[in-house]
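To keep things clear, I will list the structure first and then write my remarks on it.
Every protein chain except one is present and positioned as in the full complex.
Letters are used for the chains, namely A, B and C, taken in the order the chains are written, and counting of residues starts over at 1 for each.
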Amino acid sequence: MTVRFGLLGAGRIGKVHAHAIAGNADARLVAVADAVAPAAEALAAQYGAAVRDAAAIIAADDIDAVVICTPTNTHADLIEAAARAGKAIFCEKPIDLALDRVKACLRVVGETKATLMVGFNRRFDPHFAAVRGAIDAGRIGKVEMVTITSRDPGAPPADYIRVSGGIFRDMTIHDFDMARFLLGEEVATVYATASVLVDPAIGKLGDFDSASLVLTTATGRQCLISNSRRASYGYDQRIEVHGSKGAVSAENQRPVSIEVATAEGYTRPPLHDFFMTRYTEAYAAEIAAFVTAVTTGKPAAPGGEDGLAALALAEAALRSVAEGRQVAMTEIL
Amino acid sequence: MTVRFGLLGAGRIGKVHAHAIAGNADARLVAVADAVAPAAEALAAQYGAAVRDAAAIIAADDIDAVVICTPTNTHADLIEAAARAGKAIFCEKPIDLALDRVKACLRVVGETKATLMVGFNRRFDPHFAAVRGAIDAGRIGKVEMVTITSRDPGAPPADYIRVSGGIFRDMTIHDFDMARFLLGEEVATVYATASVLVDPAIGKLGDFDSASLVLTTATGRQCLISNSRRASYGYDQRIEVHGSKGAVSAENQRPVSIEVATAEGYTRPPLHDFFMTRYTEAYAAEIAAFVTAVTTGKPAAPGGEDGLAALALAEAALRSVAEGRQVAMTEIL
Amino acid sequence: MTVRFGLLGAGRIGKVHAHAIAGNADARLVAVADAVAPAAEALAAQYGAAVRDAAAIIAADDIDAVVICTPTNTHADLIEAAARAGKAIFCEKPIDLALDRVKACLRVVGETKATLMVGFNRRFDPHFAAVRGAIDAGRIGKVEMVTITSRDPGAPPADYIRVSGGIFRDMTIHDFDMARFLLGEEVATVYATASVLVDPAIGKLGDFDSASLVLTTATGRQCLISNSRRASYGYDQRIEVHGSKGAVSAENQRPVSIEVATAEGYTRPPLHDFFMTRYTEAYAAEIAAFVTAVTTGKPAAPGGEDGLAALALAEAALRSVAEGRQVAMTEIL
Partner (left out) sequence: MTVRFGLLGAGRIGKVHAHAIAGNADARLVAVADAVAPAAEALAAQYGAAVRDAAAIIAADDIDAVVICTPTNTHADLIEAAARAGKAIFCEKPIDLALDRVKACLRVVGETKATLMVGFNRRFDPHFAAVRGAIDAGRIGKVEMVTITSRDPGAPPADYIRVSGGIFRDMTIHDFDMARFLLGEEVATVYATASVLVDPAIGKLGDFDSASLVLTTATGRQCLISNSRRASYGYDQRIEVHGSKGAVSAENQRPVSIEVATAEGYTRPPLHDFFMTRYTEAYAAEIAAFVTAVTTGKPAAPGGEDGLAALALAEAALRSVAEGRQVAMTEIL
């Protein structure tokens, strides 16, 4: 079976998914929608797809699945519409910035029994997936501590920050999902501290650019997260997990792995400077997993509940910063 | 301009190039030929191309360039035919196992002014290309010593060995090309020693499975090459260049870069175990360079003379082993 | 000038310091005291020193400096006695487990103007010292985030835990000192969470074996600390500092740096498994720094105030765990 795709949103991440669909032998891009017509047209032309509007795509008989890459505030409505139309749904994170809206949306998904997968691409990075594989294979014993270092090469523009929902909902949310993916237990408490060290403009918008977090589980497992909106040396994406019998870590990735030795020392190039080059393989594997879910009928993971859980952790982090204390997840959900 | 390709040979490496052509926005696979009809049909179907025979492809008006992936003993004839038909030519190495046949073939290429590029894919590996880039940027001063470690995960079957031309023409030939690519001067002398340490069957065929070589240039630059047909830890492909002001090296590549720490130590996974996964990016970049040469009319590199030079070094190595002495390239060419 | 030393305490750490004194050209070990006579005698014999009791050493005219390696509950009394006797004092951490006792002791040190250095040996580790050096040289810009990973190879016996003051005063205290050494600002708030994951016996004693901490400074700099009483792979001691222009990190150390590559992967040996082999160079450099302070009259660092500050951070961590909130240092000191 070939999964016939409609793409909603032809922006930066939409292009990434269109490319992944085109490269997947079991998938075909049938139609593209975007509020900006030339964007939809260009992308459709590149992959031999049609241009339609979102409603038409959702209603179409020749489309099995939609990929939602539109602005965040449209996600929940589109998910609901697609679910009711019987489409399988891949939606970029987050489902919505508001917990209640997410819950309402997931009720519709539940009622319609729609397949919904949420775009936490990092689970599909081969290196991070191998970390999880090592845990599952029992190589490090019982998980005790997860350490996630996640730093962007540079801060996004103010216009982006303004609608992003803030650092926890926009950036840390990926780390919350990785924490859940690796801890092996649900998070019980969240502590977060955050400050503005990179750009005062971010602070003026009420957001932060530097954050440190500690999550715990019911049995006392711990997760440390370090976030910054600036890393001169590139996109810093590391994970390590310490267990009762050992530890496993995933190193940073760089485009080219050479080393130059001179009187000044031994120098390797900086890291990837962009999430799309860093996670190229992850995006392809993510769509492949979604295609497999659609064709086999098996559950799509990460699903809507994972999207909800990560967002709830972001809520808890915000409250923790505001109140200077650890927040129990029972206070949020 | 889109370069319209005919592919001659639908075997293992033919598939690699078909994939690279399909992924290149300026290239299109028009037709596929293979003596084994189902192989041609399967590959043609996958990429929406036609099945034709080699002669028809070479004669076709709707084809600009051919990629030659047939058995080695057909390369020179096909190059000549394609050159006379005005096609641009990408040919897998080697052009032929016999120096005289290569020279004759290159005369035809020269007379027809055909574009000819030879498949030394390693020049296009991003890591090795970055080594060369560091040299060209002056980061290590004047090149003094090149060290190439090149070991296959395992020995090929006897049937392959029998027609391969031997380890120097089949395996070391890539290292000869890298040596020429990095030394910055032509090779003046070759010393080689070789033995059978891996598989006695290889020795019975008159070939070797383990070799060490030293090349020198006129000004005294030196290159060490270490070859083995066996490496339990994967496809060992390393290069380092030592110069007057520093050194530059390219590390081995592995599919997944995690590290597991236990009481037994810190363990990273083995290397790639296959040239096609190790050099995926190189094959794509190689076809892209060929497409650029065809569309811009600029010289294709590495070209026929590079193919000839590497083969001559293999001849010198064979003579060196036979006679237990260093061989001057003036004795060969 | 040669500094003449009296050593109080001939146990494990006393031997380390005796060895460092013997290897220092400007120092001489004159006398050794220990409640266990044979211990004192053996150490004295090895280095050609006399055996005396502690009071005699403190009173002696032929001794310039004392090194205090006795049980923690004797430190403060011995410091005061030695200070009043005009001796320079090197004391193992901590000065005392009770903040008030430390403060009282430091008042005596202040009144007598005694030279007092506290044994935070990690500041003298060449690798960690180089991290600080890179910061001081401006290589990473302004410090923003410090991450300290500090895990013991195995948990100490219950008898040790019982008198240790708990994980924060016994183990994290080194990390608190490193945080202060590297943050460039005093710590303003402490958050800690801790659990018992390694050994229930530790929990029965009211202590923890696994802890995660976040420290902040007034301007929003952040420090993450990860502690465990167990690391199968050895003594895990890493530091990294992220700044506005870059980052600097110190890797783990191992006794032997080889790598074995097989079909199972690439394996390096485990880390040092003991603080005395890991920090051999640090202990020698520490005594050298003390000798320099004594002979030049310059201030000894880290001094008594540093010992007090680290202990106060441990107090804050205990309160944070008890109350589930971040604790301001103004609440403690």
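We adopt the following convention: a residue touches a chain if its C-beta (ideal position, glycine included) is under 8 Å from a C-beta of that chain, and two chains touch if they have at least 3 such contacts.
None of these values were measured; they are calculated from a predicted model.
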Pick from B:214, B:309 or B:332: which residue touches the chain that isn't shown?
-> B:214
Checked against the full complex, the residue among B:247, B:261 or B:329 that touches the missing chain is B:247
Residues belonging to chain B that touch the chain removed from view = 141-142, 144-145, 147, 149, 151, 189, 191, 193, 195-198, 210-214, 216, 219-224, 226, 228, 230-233, 236, 242, 244-247, 324-326
Can you list, in ascending order, the chain A residues touching the missing chain?
-> 232-233, 261-270
Residue numbers in chain C that touch the chain omitted from display | 23, 126-127, 130-131, 134, 139-140, 245-251, 253, 255-263, 269
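Here is the rule we use: only the chains that are shown with their structure count from here on.
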Report, in whole Å, the distance between the mean C-alpha point of chain A and the mean C-alpha point of chain B.
-> 40
Taking each residue of chain B in turn, which ones touch at least two of the other chains?
-> 261-263, 269
